[in-house]
Structures are given as structure tokens and as C-alpha cells.
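Excerpt of the complex: some chains, original placement.
We just call them A, B and C in the order they show up, numbering each chain from 1.
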Amino acid sequence: MVDSVRLDELSWPEFAAKIAAGAPVLLPLGSTEQHGPHLPLNVDVVLPTGVCERIAREVGGLVAPTVAYGCKSMPRSGGGEQFPGTLSVDAHTFALVLRDVIRNLARQGVRRLVVVNGHYENLWPSVEGLDLARREIARDGITDFTVMRLEYWDFAQRATLESIFPAGFPGIELEHASLMETSLMLVLRPDLVEMDKVPSDGPATFPPYDRFPVPDDFGLPPSGVLAVATGSTTEKGEALMADYVTHISAAIRKEFGL
Amino acid sequence: MVDSVRLDELSWPEFAAKIAAGAPVLLPLGSTEQHGPHLPLNVDVVLPTGVCERIAREVGGLVAPTVAYGCKSMPRSGGGEQFPGTLSVDAHTFALVLRDVIRNLARQGVRRLVVVNGHYENLWPSVEGLDLARREIARDGITDFTVMRLEYWDFAQRATLESIFPAGFPGIELEHASLMETSLMLVLRPDLVEMDKVPSDGPATFPPYDRFPVPDDFGLPPSGVLAVATGSTTEKGEALMADYVTHISAAIRKEFGL
Amino acid sequence: MVDSVRLDELSWPEFAAKIAAGAPVLLPLGSTEQHGPHLPLNVDVVLPTGVCERIAREVGGLVAPTVAYGCKSMPRSGGGEQFPGTLSVDAHTFALVLRDVIRNLARQGVRRLVVVNGHYENLWPSVEGLDLARREIARDGITDFTVMRLEYWDFAQRATLESIFPAGFPGIELEHASLMETSLMLVLRPDLVEMDKVPSDGPATFPPYDRFPVPDDFGLPPSGVLAVATGSTTEKGEALMADYVTHISAAIRKEFGL
């Protein structure tokens, strides 16, 4: 028997057995989006997938295939659509993907689902997709479907953040392609990190509004790194990862009675 | 610099440089679908991705992230939605994903695209998605966007098929989870193939129509293997792969003048 | 009382009585599409309608109005959208039409439906439309709705094809506007067939992929006749029609217990 927490690496009888036994399913949501000159476009796929795989091992769960194309990048949180390599889908499209995948998971017996978002701009479209799915699931007569939805970064603990950012945490929106994501990539895919290319044109100095077309003086670092990535280390990544895995696993156990 | 044919393993400046130099982009279309008791659910992701990566090396191209959730499985070509682990999206959803991704590829300068389908039921939704994208691309004033769309299995050569199927090729629809896909998986992900679980309840004996609900006597093997997988070997997989890579690469060179 | 197998030629009480008595309904799917210089644009409407009317007489069924605008024509199976007179709708539009019509048939008591497709490119959109309808029908609490979906040409028997194509059957995709469709039109609407205009620029020599824009050397006969229509006769049409009517009727009787 294949030993894997990846749902798609199982055969259908293996999948069926795990679900029948009550295994929770984790669904990672990613994107293909610029992450500065030192990180690959797949950061938002690698990170939630890696987080989910570790959690799945903790809680006896399965990880569904990561949604690789995310909702449209915004200048103030991801640099924006004008960056080469950012390949987004509309929010409506993204929500329909979630609606369909979640509806089918429920149809196939999954009753404990955790949607783990790894791309800021997916937040609301994932709420919409989940809501559409839940409505259909209820109409299909399934009454015991429970689901959690979260952004993995919200599980970093205060002490960890204070240790990583001795000068103060700049806020999660500006962390795009910055110290946290770079450190986590050093844990999961160091072969794709080019620390020698870490730029120094940040942090961003955005005004508190969107403006289109994006003006030249909008405060957006040309590199696409919104805060700073200097100082990223594997150790910092491991500390964050430990927070995510520990605390998301605990929440899953609590909510699903595992 | 990261050395990869995977578009999403590049940073945005690396992506931009490749596209500016005219690199064709290959977009693999997969699915998460039952493939019998001896193969994982990700066969339709692994195969087109593997084919595309080899072609990309041949033609200097890039492989975009594979669309991992495909269009709804049908009993006569994939066993159908009732199999555990088959996680499909609606054709409309699938088409919108393609529309959005292709539109954004064009917006970012890609002028040579190859859509490589690896899941039978994606055929028509990919036609629709491509048509919607081309319409929008033209309205956005881009006039030199060229695109190919293909099912990779159509490039198996007659001699190869005759050699693999000495008793005659049963047709591509019944090849689901059968000899060709199993042999190709032995090439690409042998760790996920469990040859000792190859079933013997096929081949399917479908009537020439769909019927819903699917009746008990519809001729569908309970294993989900529509033809037979016995006799699958790495050598057969390599022979098929060679056909795909050689002839799709040749077609790409011809159409794009590479 | 009006004596007709056409559902729309009945009054509502006549329709109600037939449905209450368990009459199956046949829904033909057509298109308005180029069929060479010797055939009218309505071939894909005339043929499935004619087939359905004959079957309806055999099985005591009713024929619903034919959907006259089909899904977008592709170069390799229908010549493509660039031909004058090809008036297609998007796959999504087509699927919604089917969803709505089928949902309303079920709402009105129809429990035995046969969707009979006569235009190749309608295949997948009709699958989608039927799936959407079945989902809604189930949510509306109807649990005994059964449906068949088929392409009528799949019921030609091997012996008939061998007799009509002594040199071997070129395959159904290339039969567009060719010998089979021309012969069937000679049976159903000989007044619309101009045998003196049968072209000789085929057969098509397509590569195994789509390419857009369609290049000059794509192997597409300028006439739009993908194989050859020479030699079409009423007798060949009658032989095919006999196969369709006999074998589809038999399948309907089997599936619906008539």
C-alpha cells in the first residue's frame, strides 16, 4: 500500500478506506504569483502544501491537490497583476473551483474538511466558494458536513513573531515575498531560493487605498518584495512552521473531536 | 539561476526573460480521478506533466502548473463520478479556469501556447475555455497569439501501438487505467504503481450510449480499469513516451517556426 | 385528435395524457452549420429529428423540438467557425438550454428521456447540460428520472459500414458532410441535396491537434466536406437509417422496460 498523506497518491480503494475511517481532508489554496527576484512563482503553492502535509501526518489526514492558480494579485498585498509570472483567475472562477471540489468531497463521504489558504487574495473568494458548496451540500441532503477555513499565517504565535521581528512585526500584508515566506521556503524548497538576489528596495510605502492604473509614486518596490527578506533563515522558517503545525493541528483536533 | 522547465519554479525576472525570448509555454490539463486499484488518483496529472516537461526540454519551453481538477468523469471513458476519489469540476468551471489562465498568459507576453490535455473528459471544456480566452485576447488588441491544443495520446504511432497491442488496439477511451497509462506511470512514478493489485475484471462491455442512473448491467468493471492493465511494462511506457515527445515536439517546431 | 409523434404538435391535454401513460420523450440536438456546397446548413437538425421521429413511432414516444443552434464547430470535425452559415452557441449556453429543458420535462412528469445528439461538437456540452439538470431534478425531490444520451451514428452496424465503405470506414469525425450524411439527407430531404455540387477536394489531412488561427496548410478541404460525398445514395441512407431506428429502439426498450 502506498504510504502517503497526499490524497492523489492513493488509489481509489485506499482513499475510500481512509475517508470511511473519518480522516479529515486538507485542501490547500495557492497561487502562481511573483515573489521577488529571489523566490519562485510557486511560493504560495509550496508553503500551504508543505504546511498541510505536516499537519496531515499529525492528525491522520489527507491532503487534496493544491489549487495552483489563485485569485488576482493586488498591488498592496502581492504586487499586482502587472508583474510577469502572476497568473491569476477571477474571483468567480476561483469560487466555482472550490464549490465544485468541496461539493464532490462531501458527495464522496468527506465530513471533515480544512481549507488552508496560502495566498492572501484567495481569502474572500474561498469564503464564497465554501458558502456556495455548503448551500449545495445541504440541498443534497448532507447534514453533518463540518469545515474549517483558515489562513495558515494567522497561527504564528506572538512570541515567535517577536523573536523573528525584534523591531516589530510589519503586518502580514507586507510580508509578501519577505522574511517569513523566504524563511519558510528555505525549509521546504531551499533549491528554489536565491538568497544572493534578495533585493533591498523595500519596504513598500503604500497609501491606504487602491488606485488604478497604479501610479508611479504608489510606493511599490520594483522588486515585488513588499517588506524585507534580508535575514531570512531556515531556523526562522522552522520556528514558524512549528507554530503552524502545532496550532492548526490542535484546532483541527478540537473542532473535529479527534 | 534556477534551472527548471517548470514555469512556477522560476522567479518573475527569469520568467520574463524566457518569455521575452519567445519560449513556448505548455499548459498540462489533468484530473483527480479513479484509475483502478493499482494506480493513484493523480495519473492524469502525472502523465501530461511528465510529457510536457520532456517536450519543454526539447523545444526550449516552459511548463505552466498543471490544472489538477478536471472535468467530470464519464462511465464509458473514466468510470464515472460514483467512484471514490474522483473529484471533478463542472465543464463551465473548467472552461473559466482555462479562459483566465490563458488570457493572463497572453497579457504577460506569451504568444506561443500549447494546451496538452491528459484527461479525456477535458477535451471539450478545454476547447471552450480556449475559445473564450482567444475572444478576450483579440478584444484586448493582441493579434499575434497562436495556440495548439492536443490530447497527448493521439501522438502514439501506429507501429508502437501494434507492438504494444499485438491483438489490436482497443481504442483510447477504454485505455483508462489500462495498459498504456499503467506503463507510462511505471516510467514516471513507479513508486505509485502497485502491479500486484492489477485487476482482471475487464474489459468493459459498454453499450453505445450513456444511461443515468448507471444500471448494474452497464458493463462497467467494478475495479474501474476499463480495458486490461496486465502486461504493463516500463519498456512499453518508454516507447509511448518517446512517440509523444518526438512527435509533439516536431509539431510545435513546425507550427511555431522554432 | 392530432396524430403526431411531435410533442409540439399536440395540445397540452394530449401531451399530458401521453406522458401520464409513460411515453418516453426523445430530445434531438442539432446545429446550424456548413455541410459543404451540396448540402444545406440544417443537416444536423434534419437527421436527428428524422431519426427520432422514426424511433418514436417504434416505441410510442414523443419528439421534443430540436435544439437548432449547436455548440461551436471545430475545424477537425465540422470545418470550423470561419465557414459562412455556421451559427453556434457557446458550450455554456448550450448546456444551460439542456439543463432548463430537461428540468422542465422532469417537472412535468417525464421520467424516460432520450437525448439524441446529431452534431459532434454537442457531445460534451450535452453531457454537462444533462448533469446539471439531473442535479437539480434530484434536489427537486424527483428520484425516478431515467435518461439515455447518445450519438445516433454510433448505432450503425459493422456490416452496414463495411457494405457502404468497402475500402474501410474513415471514422466518424471525418464523415462531416460526407457519404453518410449525404445519403441520409437523400432519404429525409432530397429536395435540399444538390448532388451535382458534390466537391472533390477531400478528404481532409488534419494533423492530430487543433491550431488557432487555423493555418493555410491545415489539411482542411475548402469545400467543408471533410471526407468524400461521392457515391451517396438513398439506398445507403436507408440502410443506415434502418440501423439507427432498429438498434436505438431496442436500447430504449431495454433500458426503460418497454
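Everything below uses one rule, namely that a residue touches a chain if its C-beta (ideal position, glycine included) is under 8 Å from a C-beta of that chain, and two chains touch if they have at least 3 such contacts.
What you are looking at is a predicted structure, and each value in this text was computed from that prediction instead of being measured.
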Legend entry - Number of copies constituting the complete assembly, 3 shown: 6
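FYI, only the chains that are shown with their structure count from here on.
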Inset, instruction - For the sequence-identical pair chain A and chain B, determine the rotation angle of the Cα superposition and round it to the nearest 5 degrees. - result: 180
Legend entry - Chain centre separation (chain A, chain B; CA means) in Å: 26
Inset, instruction - Express in whole angstrom the distance between the two chain centres, defined as the mean CA positions of chain A and chain C. - result: 47
Legend entry - Of chain C, residues touching chain B in the complex: 71-72, 74, 90-92, 95, 121, 123-125, 127-128, 130-132, 134, 146-151, 154-155, 207-213, 215, 251, 255
Inset, instruction - Within their complex, state which residues of chain B touch chain A. - result: 1-2, 6-13, 15-16, 19, 32, 34-42, 45, 64-69, 81, 83-90, 92-93, 96-97, 99-101, 104-105, 107-109, 191-192, 194, 197, 224
